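Reading through the structure tokens given below for one structure.
The complex appears here minus one protein chain, its other protein chains still in place.
Chain nomenclature is as follows: A and B, assigned in order of appearance, with residue numbering initiated at 1 for each chain independently.
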Amino acid sequence: MIKLIRVFLSVVIASAVLLFVINRLNSAEGFSSGNTITIYNWGDYIDPDLIKRFKDETGIKVIYETFDSNEAMLTKIKQGGTTYDIAIPSEYMIQKMKEENLLLPLDQSKLPNLKNIDERFMDLPFDPNNKYSVPYFWGTVGIVFNTKLVGDKPFTSWNDLWDPSLKNDILLTDGAREVIGMGLNSLGYSLNDTNKEHLHEAKAKLDTLTPNIKAIVGDEIKMLIANEEAAVGLVWSGDAADMMGENENLDYVVPSEGSNLWFDNMVIPKTAKNIEGAHQFINFMLDAKIAAQNAEWVSYSTPNKEALKHMPKEMVEDERFYPSPELTDKLEVYENLGKKNLAFYNDLFLEFKMHRK
Amino acid sequence: MYDFEGFTLDWYKELFQDTRLLIIVLNTLVIALLSALFSTIIGVLGAIAIYQLRRRQTKNTILSLNNVLIVSPDVIIGASFLILFTTAGIKLGFYSVLLSHIAFSIPIVVIMVLPKLLEMSPTLIDAARDLGASKWDVLAKVILPYITPGIFAGFFMALTYSLDDFAVTFFVTGNGFSTLSVEIYSLARRGISLNINALSTLLFLFTILLVIIYYFITQRTKTQVGGIRND
């Protein structure tokens, strides 16, 4: 009994001390007072230096929270409870949030730097006139391959993945639309196809790829491919850029049949309290030099055409990550297919995962 | 990740300059300690309550209910707690996280404590009662000392659950409050940086050190309890 009480008392004391320290640290950082905005973003998706700079320039303190999937973010914003002033979802999620009335319209008069964004990334079908969102980063889906491991075998088409020499050598990103989309693209169908026969055909074709697939993984795909665990991967361009920074044998290609063009955009969710501050932050991030610094740090492709002038030439001229307008015209942006169709995609994907060699 | 190019202490240096990360670590520890403490207290009371139930049927039902949170996948627990807190109007942050950690640690405490109670001979309590012990005396002088090992086991399990949890915390946290596991999981999109590894190593060594110190302090002050074979 005495032993119990002693242990419990020490726990209480330790907690009290820790709480006191946390409190001091929090007030030292200024998180507990006044003018703040809360940003909800993917992990490691902004140069931390810029957050400090924003605070120095505007006096607004930034509380930075992170999520690891669009859907998890949606659930949190929908339920409320936290005053997120800015979130950075992907394009298909923006459409969904719009439909569920979770977004506030932007006041473009407060965003003079919006003119820096390349026109081809403005006014896209998922958000006409950019009423709710401003592009943050963009990219493609494609094949990353290790030239040392696959030899000089060229990759130009999705169908190259079905080559028997790649047995057990492919890693796929764990995304229903990406993987089923690859099947659809390889058959010449659209990424937004909802014809069930086409989808079944795509799934049947993917089943024949099973012997070549080593695993279907999440973000760890970057580490695995950079470490040459597998020679080929189906990835997003941003991830590919990361991997190529780690391993110089890697190369990236967007197959000729077409692929996906994606965007992560800044939005103001309806949970926002400091709407003025949120606009200030968006405008700050749209500044050419700031965007350039951020793009260099994050290494994804920036839609800010003025920023490109402040970035290293070899980065901007890399066709793999800054493809020409002719190429991007061939790519498709995901449309919101509706819950029923999406569920069908996911069911097929689940069946595909359970298909054993 | 195993592409090390040499040893450096830079990651540790970077670590100590990162106040945000430091706050997160301290948050994690406070939540773990407090949730383990409260869940142990409630769990022990719960185990005693279950022990005192007379009908086997009721006992089994309560036990099964007790275990629901152990079997439910974290995502469901997280999502339903989130709905619960937002409907109840509890602000997301420290308290919502603490409450959920207490909630999902209680069943493991009960599971750890109950077997000890069951193996305790009922005559022990009867004897104490016959000798005129009050209800409180029975609890404090007979039951609790007997089940102390189970209580500690429960406490440590609760600590483990709390430190390990990601999914539930993710859902019920908010307003800038974050714990280490949430931070680690959200970093996974860009690859876990080496300073997180450095941090985990530090925490790990620190805990081991604490454990060893704690052990030897209790060893020295402890009087040898009977019933252990000296061979």
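Miscellaneous remarks
FYI, a residue touches a chain if its C-beta (ideal position, glycine included) is under 8 Å from a C-beta of that chain, and two chains touch if they have at least 3 such contacts.
The definition used in the following text is that contacts and distances are computed from a predicted model.
Per its UniProt record, the hidden chain corresponds to "Spermidine/putrescine transport system permease protein" from the list "2Fe-2S iron-sulfur cluster-binding protein", "Response regulator", "Spermidine/putrescine transport system permease protein" or "Cytochrome c-type biogenesis protein CcmE". The chain not shown here makes contact, within the complete complex, with A, B. Only one of A:Ile51, A:Ile275 or A:Leu342 touches the absent chain when the whole complex is considered: A:Leu342. When the omitted chain is restored, the residue from A:Ser190, A:Asn227 or A:Asn283 that touches it is A:Asn227.
Where chain A meets the chain that is not shown, the touching residues are 69, 71-72, 74-75, 168, 171, 174, 176, 214-218, 220, 223-224, 227-229, 339-340, 342-343, 346-347, 350-351, 353-354, 356.
Counting the whole complex, the residues of chain B in touch with the unshown chain are 1-2, 41-43, 45-46, 48-49, 52, 56, 59-60, 62-77, 79-81, 83-84, 103-104, 106, 108, 111-112, 114-116, 118-119, 122, 135, 149-150, 153, 156-157, 159-160, 163-164, 166, 180-181, 184-185, 188, 192, 196-197, 200, 203-204, 207-208, 211-212, 215, 227-229.
Keep in mind that, in the parts below, only the chains that are shown with their structure count from here on.
Per-chain Cα centroids separate chain A from chain B by 34 Å. Within the complex formed with chain B, the residues of chain A that make contact are 1, 3-4, 7-8, 11-12, 14-15, 18-19, 21-22, 25-26, 28-29, 31, 38, 42-45, 63-68, 72, 75-76, 79-83, 218-220, 222-223, 226-227, 242, 246. Those residues of chain B lying in contact with chain A across their complex are 1-3, 19-20, 22-23, 26-27, 29-30, 33-34, 36-37, 40, 79, 82-83, 85-86, 90-93, 96, 140-141, 144-145, 148, 151-152, 155, 170-171, 174-176, 178, 182-183, 185-191, 193, 218.
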